[in-house]
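Below is one structure. I have some questions about it.
Omission of a single protein chain aside, the complex is shown with its protein chains in their original locations.
As written, the chain order gives the labels A and B, with residue 1 at the start of each chain.
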Amino acid sequence: MKKFLALMLAAIMAFSMVATAGAASLAGTYDITVWVAELAVDLTKAQIEKFNQTNELGIVFNATVEAVSEADAATQMITDVEAGGDLYCFASDQFARLVQAGALAKLGVKAAETVAAEHNADAAAATMSGDTMYAYPLTADNGYFMYYDKSVIPEEHVDSLEAIIADCEAAQKYFAYEMQTSAWYLAGAFFGTGCVSEWTTDDEGNFISVRDTFNSPEGLIAAKGIEKLVKSPMHLSSSSGSEFASGAAVVVTGTWDYETIKAILGDNLGVADLPSYEVDGKSYHLGSFRGYKMMGVKPQVDAVKAAAVHQLAQYLTGEECQMERFEALSWGPSNVKAAENEAVLAHPGLAALKAQHPYSVPQGQIHGSWWDIAKVIGDDIKLATDEAGLQAALDNYYAKIDALFQLDTSALLFVGAWNGWNNADDADTYYFKGSTLTLDVPESDYMGGRIVNPGSWGTDKGFAQVVSGAEYIKDLGADNPDNNIVFAEAGNYTVTINSNEITIVKN
Amino acid sequence: MKKYSDLEFLKLSKGQKLLYKVKSFVCAIPQKILGLFVALWNLIKNACTLVKNEAVDICSTFVHGDWKTKLSFLVMGFGNLARGQILRGLLFLLFEVVFIGYMILAGGYWLSMLPSLGKVGPSEEYDFVLDAYYTVYNDNSFKILLYGVLTIFFIIAFVYTWRVNVRQNKLAEQIIKSGKKLKSGKDDLRSMVDDKFHATLLALPLTGITVFTIMPIVFMILVAFTNYDGAHDGYYSNLFTWVGLDNFNTMLNWNVSSGGGGVQSYAATFGEILSWTLMWAFFATFTNYFLGMFVAMAINKKGIKLKKLWRTVLVLTIAIPQFISLLYVSKMFAKNGIVNGFLMSMGWITEALPFWEDPTWARVTVIITNIWIGIPYLMLITTGILMNIPQDLYESARIDGANAWQQYSKITLPYMLFVTGPYLLTSFTSNMNNFNVIYLLTGGAPTNPAASSAAGTVGYTDLLITWLFKITQGAESQYYLASVVGILVFVVVALISLVVYNVLPSIKNEEDFQ
Partner (left out) sequence: MSEQKLLEHNASPVQKRHMGLKASRTLSNTAIYVLLIAISIIWLVPFVCILLQSFRVESTWQVGYVIPQQWGLDNYYNLFKTDFPRWYTNTFISALVTAVLQTIIVLCMSYTLSRFRFKLRKPLMRLMLILGMFPGMLTMIILYRVLKDLGLTQANAVPGLILVYIASSGMGYYVSKGFFDTIPRSLDEAARVDGATRFQVLKKIILPLSKPIVIYTILTAFMGPWGDYVFAQYISFGTSSGMNVAVGLYRWLNKDQIAASYTMFCAGGVLVAIPVTVLFMCLQKYYVEGVTGGAVKG
């Protein structure tokens, strides 16, 4: 009976949906749930109220604003998209997971153009998978820098990691830097020496390639830097501003802790970009991630409601709302105009972020599992007893990335059919590990192939995506309905794929 | 191996007795396994015979029955209604109507989709006028699996009820033929509180257990054979489907490249976590047991005053929810927590102790903290039992000149072990699954770098149950892998229980205590 009622209800709902979708007007009342961080609940309520009164489209939202932290929101959404908030906030590290889980609705063409035009370019890029935009940038302050207690660390020491560690050890005060439990903080050290971990996703959030150089001579230097810190008895793997109240003299964290730390340290509060450390006589600055917070729209079944919710999301992440958020909560704006506001520029926390800017890398799409894999490097380094141990830590990391990528995207392969398309067999299949591949093309009557996801031949890449190296391949025109890359002559080629662009170089 | 007669066995010393028991258990394993197969074969044979007999009985009921009985094959409860058993007849009929209605409206669909777990995934559409994307959701693998299982349960229940209906009609017909009176609805109701009282009492609890325990467990087991994870949630992202034994192959393969995180295979990780889980369960159970008993004896000792006060102080740990007390304790032992702060300010240590940072320290600290939680329970449990020990035993021991230790080891301990044997077993297995203590205290920390992989961070204090939870909460939410771990946990717990039951025969004799 219950089932029957439910079916009836569904039928009625479906009918009413069809009835309303016909009209292009967005005017109407919508019940929505909005998930924001606890601190922002009241402000968001007021902002939605204001949107209801000021928008010219006649949209009225009957909104329930719930306090769900940015970290919980993604996990909750993935558990059950339907029960999740229609609008929700999250940090950029969760983006790829959410796209894969079908928890983010794509932005319309106009909305995407607006975001690209009004927001910081890195922030806008962080909301994209492949060529598709999935979310609205909310803040551009999700990075970290150093807070310190001026009474313990003299100002002339703040540039040197070694000096700070020595000061902390002398004063029996802690140096809080979350090197052991968070890849977000740890990876910065690697970026500081020039290592990269670049992941590319396609339009649907699937990872298609990775270029990761943590396991390299530069990576070893970073490992030595981390070692100095984690092996100090006064190192504390934490990023909580309130550690200043329990014996810390330095905490590496972000702008969100500014008010707390200010209250604890008062006049002794010092902020600075991250310090440098010395390895083999050369100095290296600690790098960092430049992350973003975003607001996403849950996929809707009703196009009208979807359009209306996107309007609200655009408003809430617009200049005005971002400024309000900065004033109330010190959240650094991603909106270009808001970011140029004098008050914003004068904020000490944001100023320190700016000082750290040259050493930071924008946080793009990263495989969700990478966070788990990378964060244990810190523990591994702590356990290491010599340089070989450090190298082993990096080797372990590399092996795990390798295993992960194979697991997830063994999908990505180059299928070559050197002896005619119908003869494609496993011997002609080349797996991409990373984004480049070396191909040995033998002399044969059909030296062609393309990059495919097995089982989804519709999304493969080939001739049409080649942007450089066209001189090595034949343009078969209408004779190439399969979009194959057909080499003109045998030889050894390096094929690189970067999201949608294929480059071919002859070796 | 030499078999002892009862008399010889009694002559052995305690250690020898235990050794003998263990030995005979181990030696009996091959035989037991063989026995298991024989039992299984017998079970199948018996089931076949049962089905055959039932079929014959059903056929003969149909052939020999009158028209009322025959019609009851189609319309359940018809015979009962026609013979005046209105209540029974109506119940049967109602059940049939509900069943058929359900199968037509929903059950048939779920059942037909079960083999594929759905055919059409969600699709994203673009509305040109509104410039907005919206999603059309189609099949729901999760619901198909869930309601498919439910439908199968329902069908089994229906077949059983139908069979009861046939049998009752046969019986009623026979009773009428022999000239006796049939039971009326009133009689039925009376028997519900009398000779069928147990069925009445069990109806509600068992329904609850079936729907909220058995069905989810069946579902959980089935998930291990699918690819259900964050990117295949069955409705919003992609459908999930059956993958056979792939997941078991991933989890149980010792080969790093075919299953695991790149450095260590899942099987090795599982082994490491399992060995710590067993170690933890052992220490958690026995430290609590003996120390709890000790504290209880100390409080109960003659001449100790304020007994109630001491007990109340301890009992506070039970009364305050663990998510508050354990989180606080976890902070207390942090590197810059108050314990280290206190020790340093007293000048006893110069460097913070690595309570949660060092693997061995962390393991010891969780066991000690667990003592803090466990002693009050054990204290309460043992207090009563200690009072039950006949005092004249101690009296006579004292006259014989036994000292306190002898009294304890000769009287108290054997008595306690005898009485609480089953409790020890259940507390061992529940400690293996003690999620709260580990999750709230350490969250598994410190990290074990080699064992951590794409399936989540693994720490030195992680138990199988917290690992399982971490897998579901990890980046890829691999429910299928968690489900495999769940099944393996079950296998381990079941094996241990089996062994203990065989070594300690006293547990089996339920009636001994009455």
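Please note the rule applied: contacts are C-beta pairs under 8 Å (C-beta built on N, C-alpha and C of every residue); 3 or more make two chains touch, one makes a residue touch a chain.
Here the structure is a predicted model, which is why all the values come from computation and not from measurement.
Chemist: Of the residues listed, B:171, B:206 or B:364, which one is in contact with the missing chain?
Modeler: With B:171, B:206 or B:364 as choices, the missing chain is touched by B:206.
Chemist: Of B:9, B:41, B:67 or B:197, which residue touches the hidden chain?
Modeler: With B:9, B:41, B:67 or B:197 as choices, the missing chain is touched by B:197.
Chemist: Among B:31, B:123, B:360 or B:388, choose the residue that contacts the chain missing from this document, as touch is defined above.
Modeler: Going through B:31, B:123, B:360 or B:388 one by one, B:388 is the residue touching the chain not shown.
Chemist: From the list B:58, B:111, B:176 or B:338, pick the residue that touches the absent chain.
Modeler: From the options B:58, B:111, B:176 or B:338, the contact with the absent chain belongs to B:338.
Chemist: Of the residues listed, B:172, B:284 or B:468, which one is in contact with the missing chain?
Modeler: The missing chain is touched by B:468.
Chemist: Which parts of subunit B face the unshown chain closely enough to count as touching?
Modeler: Residue positions of subunit B that touch the missing chain: 142-143, 146, 190, 193-195, 197-198, 201-202, 204-206, 208-209, 211-217, 219-220, 223, 295, 298-299, 301, 303-304, 308, 310-325, 327-329, 331-332, 336, 338, 341, 372, 376, 380-381, 383-385, 387-388, 419-423, 425-426, 429, 433, 435-436, 464-465, 468-469, 472, 479, 482-483, 486, 489-490, 493-494, 497, 507, 510, 513-514.
Chemist: Could you please point out the subunit A residues that touch the chain left off the display?
Modeler: Interface residues of subunit A facing the absent chain: 2, 35, 37-39, 66-73, 76, 79-80, 83-85, 239-242, 245-247, 256-257, 260, 263-264.
Everything below uses one rule, namely that only the chains that are shown with their structure count from here on.
Chemist: Roughly how far is subunit A from subunit B, going centre to centre by Cα mean, in whole Å?
Modeler: Comparing mean C-alpha positions, subunit B is 40 Å from subunit A.
Chemist: Within the complex, which stretch of subunit A touches subunit B?
Modeler: 1, 3-4, 7, 21, 24, 26, 75, 78-79, 81-82, 97, 100-103, 105-111, 172, 174, 180-181, 233, 236, 243, 246-248, 299-304, 306-307, 310, 367-373, 375-377, 379-380, 383, 393, 396, 399-404, 407
Chemist: Which of the residues in subunit B end up touching subunit A in this complex?
Modeler: 101-102, 105-106, 122, 124-125, 127, 129-137, 230-231, 233, 235-238, 256-257, 260-263, 335-337, 341, 344, 351-352, 445-450, 452-454, 456-457, 473-477
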